[in-house]
Structures are given as C-alpha cells and as structure tokens.
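Pasting in a structure now, in structure tokens, and then I'll have a few things to ask.
All protein chains but one are shown at their positions in the complex.
Read from first to last, the chains carry the letters A, B and C; within each, the first residue is number 1.
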Amino acid sequence: MQLTVEDTIQWLKQFNDRLSEQKDYLSQLDRAIGDGDHGINMARGFQQVAEGLDGDFDEVSDVLKKTATTVMSKVGGASGPLYGTAFLKMSMECKGKDVDAAVLADMVEAALGGIKQRGKSEEGEKTMIDVWAPVLGTLQEEDFDAERLKQTAEEAMQKTEDMTATKGRASYFKEKSQGHLDPGAVSSYYLFAELADVIGKGA
Amino acid sequence: MQLTVEDTIQWLKQFNDRLSEQKDYLSQLDRAIGDGDHGINMARGFQQVAEGLDGDFDEVSDVLKKTATTVMSKVGGASGPLYGTAFLKMSMECKGKDVDAAVLADMVEAALGGIKQRGKSEEGEKTMIDVWAPVLGTLQEEDFDAERLKQTAEEAMQKTEDMTATKGRASYFKEKSQGHLDPGAVSSYYLFAELADVIGKGA
Amino acid sequence: MKKLINQPEQIIDEMLDGIVSASPSSVRRLEDTTVLVRKDAPVDGKVALISGGGSGHEPAHAGYIGKGMLDGAVSGEVFTSPTPDQVLEAIKATDSGSGVLLVIKNYSGDVMNFDMAAELAEAEGIETAQVIVRDDIAVDDPENRRGVAGTIYVHKIAGAKAETGASLEEVQATAQKVIDNARTMGVALSPCIMPTSGEPGFELADDEIELGIGIHGEAGIEKRKQMTADEIAAELVERLLPEVDLADQDEVAVMVNGMGATPEMELHVFNRKVQDLLQEKGVKVYDTIVGNFMTSLEMAGCSLTLLKLDDELKELLDAPSHAAAFKK
Partner (left out) sequence: MKKLINQPEQIIDEMLDGIVSASPSSVRRLEDTTVLVRKDAPVDGKVALISGGGSGHEPAHAGYIGKGMLDGAVSGEVFTSPTPDQVLEAIKATDSGSGVLLVIKNYSGDVMNFDMAAELAEAEGIETAQVIVRDDIAVDDPENRRGVAGTIYVHKIAGAKAETGASLEEVQATAQKVIDNARTMGVALSPCIMPTSGEPGFELADDEIELGIGIHGEAGIEKRKQMTADEIAAELVERLLPEVDLADQDEVAVMVNGMGATPEMELHVFNRKVQDLLQEKGVKVYDTIVGNFMTSLEMAGCSLTLLKLDDELKELLDAPSHAAAFKK
C-alpha cells in the first residue's frame, strides 16, 4: 500500500463527511455518559480541517501537520488535544517519508503514544485508546489489509460498550457507563474506516 | 331585622367557611385577570378572623373592629386594605348602636365610601365596588329583605363579567379583562350572601 | 415544577431567616415581623429609605438593604403586598428622627398598604414621605404604570442621596427625579409558577413569547411568535427610546434585568444588541448593569430599563453601596 498526499486529503474529507453525518449520533452517545458535545466538537473542528485542505502540500506530513493545528485550535474539549496530538505525532513520524504500510504502523504507534501521554490513560479505560491500540496491532502484522483494518476498528469500538470508564467525563458514571459505546471510540472507528476505504480503493 | 353580636360572629364564620371552600376558585378568577392570589389572601386573613371570634364582645361594633384590624394585618394585597377599611368604617358607624336595617344601610354606606377613598375608585371600574354599591341601594330601600339582598349582590357580581377593568391589576388587561368575573366582586358577593343567610335565619 | 422549598406556607419566614443568617453582621430581622433592616438602624441624622412589596422578586427588596441603599425592606407573601402593620414596624425601626421615605411600586395593593402605614406612622409622630415608581411603559396610561426594575435605580440613587445627609424633602425629590426619568419594558419566554398553587401565571405555547409582562407572573400586553434576542432588543429599545425623551448630550444608564431563570449568557447576548442599537442611534451610555435585579421567581425572560441621567444622578449612581445585591 501507499498513502499519497491526495489519499490523505481524501481520507480527511471523507472523515469530515462522516462526522457531519453522524454528528447527532455522536453527541447522543456523549449525552449518555458525558456532556453531549462530542459530535458537535468533532464536526466543528473537521469542517475547518476540510476547508483548509485545498492548498498545495509537498508531502503527507504537511497535510497532517495542518490538520493537527486546526484540530487543536478548533475542536476543544478532551477530543481536541487528543486528536490534535495524534495528528501531530503522525505528521512528525512520516516527515520526509513516503507512507507505506510500515510507516503507517509507526505513525499510529507514535499517535497512540501521544494520546496516552496527553490523556494520562491506558487501554481498557473505555476511551478512543481502545480503538487505536487494536488498530496498531493490526497494522503491525505482516500483510496490510484494508478490510481487516476496518473490521478491527469496528470490533474494538463495539467492545467499549461493556467497559467501565475510568478516564474522562464518562468515569463519573462508574459502572453506569457500561452498556454505552464510548463516543471517542466511535469517532476513532470512523477515522480508521475512512482510512481503510481510501487505501482499499487506492490499492 | 336585627343583627346581634352572635349573628355577626356567625356571619363572619360562614364567610370564612365559604372563602376556604372557594379559595381555589377565587384564585383562579384572579389568575385570569390578576396575579392569582385573591383566594389565598382572603382565606388566609379570614381564617385568622374566625379564630379570633371566640372572645367576649360587648357590641357588634367590637366584633367588626377586631375583624378590621385582623384583615388589615393578615390579608395583604389590594383586598386587605379595602376589606379592612370597609370593616373599620362599619364598626365606627355602628358604635354604641343596635344594628337594625337603617343602621346596616348606614354602615354599608360608610364602608363603600371608605373603599372608594382608599382605592381611589368609582363604580363601573370592575371591582368589589360594583357589588357594594348596588347592595347599598337595596339596603336603602324601605322594606329590608334578606333574599333581595342576596340576589342584588349576585346579579351585581355577575355584571362585572362584561365590564372593562380600570383599577387594580385587572386594568393592565384593558379590554381583555372583559369576559371574566372580578375576583373581589365575587368575594364581596359571598360576604353579602352569608349576611343575608344569617339575617334571613334570624328574622 | 419542582421547588427547593419546604412547606409553601413557610417560604417567606424561612427565606427571611436565611437572608439574615448569610449576613448576620449587616442585616437583622425585626422579631415577629417580615421586616429586615440594616443592623445599625436607625442611622443617626440620616433619612431612612424603606421599600418592599410582595416576595418572589429576590434579590428585591431585602438584597438592597445596606449603607448607600435601603434601611429596611418589608416582605409580603409571594406577589402580595405586605400589610400596613409590617410597614409601620419598618418605619419605626429605621426612623432616626430625620424622617422616612417609602419607595412604593405602583400597584393598588402596595400603594394602599404603604399609605395606611404612613397614616399610622403620622399618628405616632413619625414623618414620612412617599414616591411611587411607575416605570413600566407596557401600560399605556402613565398614571397607571406599574413599578418594576426601575425601582432599583430609585433605591440606589435616593439611597446615596440620603447618605449625604439630605433632608427628607430633598431625598424625595431626588427619588422622584429618578422615577420621572426611568422607563422599563419586559418580555417573558416562560411563566413563573406560584409556590402555593403550583400553577403558572399564564400559558405560553412553545413558539410564543409574552411582551410587556409585569413582575407578578401576570400576563403581558401581547403574545408574539418567538423572536431572536436581537429582535427583542430592537423591539424594546424602539419602544423605550421615545419615552425617555433624550436631548443631544444626555447620557443614560442601562439595566438588563433577568426575570429569574434566564441564563446570564443570554442576558449578555441581549445586552450586546441593546448597546449596538443605542450606539447606532447616538445614545451615550454612562453605565450598564446586567443581572438578576428584580425577578419573578423562575420566569424566563428579561426587562430593559433606560434611565436618563443628569450630573446629580450620575454622581449618586457612582456612590458606594454596601447592599448585598448591589455592591459599588
């Protein structure tokens, strides 16, 4: 596989479309175990990201860098710094490189590390990390497969339903957070589903 | 006819019973063209009046005097000073006298004068005055008749429905005050209906 | 509608004790009354200011007790004028021999009850004077206009005047000047609920607002389809401006008053447009306050007050005040 500048732009545009379609659903998920703004936050921020993608970019890293700064200054809440950090780490990781499967895995590894550090959180706390970590596992396997990437993300997202939140607003609900999907995990699933779609088409 | 101390006490107790029965109805009338508290105000005040009627009274004037001071300090709103003034004027008018039909007419005349002065209002402004004034007319006729007293009060009360308020809270509603009974007129009707009842039984 | 109360019948009594227990060093309650007064009342050599009315308008009126504003406040039942005996107690407790000014809002009940109290005070040899606040332009007839949020400016400015050692007549004249120059109009987005009956004062459809409301949960003069904050601001400014009668160099004070349940955020949004409109029309704003000053329990909505100022009013408006609800 190969992720070009155009692919990256396409990926982020599709992610934005998905977010604006699912805005109410994500906010509704957040209303159950948070404060009901995850869809609004993400849609607001990535709308701005999408609008900023029309310029000229030399490499994938530049697209991701621009995305990171926009996300950090437009999303807000908890998801802003987390996604912002993730994109920034991905951008730094692929600077000067062509993005193949191995680089992509390194990028997600760096992003995951960034999210954990920024959020002071680990796997199993019912957050977006519970999608990013299994996705990294898949990417680190030998033969890259777009469909498997998507499936892994989807299954991981589903698994957050039974977890008990210990980080973020959902943690105030303690056991009552069980039985609800984590909104950040769902938006992260969309991110990887659209990535899989773009790579799948390109391959 | 003759109104004794016992009759007067009986009258006020019956009035209090009627008010506490009709409390919600009176407040509902006041909600339509006022602030919804007339029943509460009157019931609160006359409950106290009734509780204070167990002592010894030398004459009717004393009963009315005590009623006046209780009403003034317990009813509040617009109806407190108006009923308070009415009872005070009645008390002053019959001081040292036996209350026969002629004295009763004089008492109501004094009360009506007091209400008008206190409220700076006249007949036809859709207030309790529109009951007191016709009642005075009836009392000033030659042959006292309890039934006619009651009927006059009732008809007068009914007539306030079509009037336009120009005094009190109802005046803010202007033409929209039409089609609603005036709450103070209704409570005044109760007052005279119970008076007629007591006198009718006594006669 | 859920309320944070115990027995509805106890609500005034408990509220008054609650107010005193929050400010025991500045306010006290006259025993067996619904009267709160300055802890140090009567204040020697100073005209006393008494205000009051039905309860449900908090922080009015007790919140305005303090050096620079009121000497005493008399609370009736919810939305019901207090009785003359209570007002009399307030007068007696605050009069230092310099006389007492009664600040009365123009409602039949308030006017009559305070007037009777003044008669009783006279019988006891206490000099009183009265002013009747009538700032609500929703009522056409100027004589019949209700007293609403403009009352706060009367408290503030006449209160400051009294602190200067002015005579009863002078304090009354200043209070009257405020009344002559203050105009208010209000709007409700939702009604308030009477604690006793649990019933709303009026009904509003989901897409309706009520223009020209008073402060007792009574209906207003006109129902309108839902309007934006900017549209409401424009409506109120347009109705008020002709009533304040400004000359070229005149300055105004602006009060954006929440009716009780309107988030402060919304009051600021509303104020923004008010200020824009005044600027557009060349009206100079000297001072602005935004907050809950004269409420109607949990009514949602706001009122806008414009007060035309002169040098005296400006100086007195700026004077210090120690009242819990109006520190300056």
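Operating definition for what follows: a contact is a pair of C-beta atoms (placed from the backbone, for glycine too) under 8 Å apart; a residue touches a chain by one contact, two chains touch by 3 or more.
Just so it is clear, the model here is predicted, and its values are computed rather than measured.
Novice: Using the touch definition from the header, name the shown chains in contact with the chain that isn't displayed.
Specialist: Computed over the complete complex, the missing chain touches A, C.
Novice: Tell me which residue among C:Leu168, C:Leu241, C:Val269 or C:Ala319 touches the hidden chain in the full complex.
Specialist: Here the residue in touch with the unshown chain is C:Val269.
Novice: Thinking of the whole complex, not just what is shown, which of C:Ser23, C:Ser96 or C:Asn144 touches the missing chain?
Specialist: Reading the full complex, the residue touching the unseen chain is C:Ser23.
Novice: What residue numbers in chain A mark contact with the hidden partner chain?
Specialist: Counting only chain A, the missing chain is touched by 24, 27, 31, 34-37, 40-41, 44, 72-82, 84, 118-119, 167-169, 171-173.
Novice: Since one chain isn't shown, list which residues of chain C touch it in the complete complex.
Specialist: Touch set of chain C with respect to the missing chain: 2-6, 11, 14-19, 21-23, 55-56, 58-59, 63, 189-190, 206, 209, 226, 228-230, 232, 256, 260-273, 275-276, 288-290, 292, 295, 297-298, 300-302, 327-328.
One rule holds for everything that comes next: only the chains that are shown with their structure count from here on.
Novice: Max contacts between which two chains?
Specialist: Counting C-beta pairs in contact per chain pair, the top pair is B-C.
Novice: Could you work out how far the Cα centre of chain A sits from that of chain C, in whole Å?
Specialist: 54
Novice: Between chain B and chain C, what is the separation of their C-alpha centroids in Å?
Specialist: 32
Novice: Using the average of all C-alpha atoms in each chain as its centre, how far is it in Å between chain A and chain B?
Specialist: Those two chain centres are 76 Å apart.
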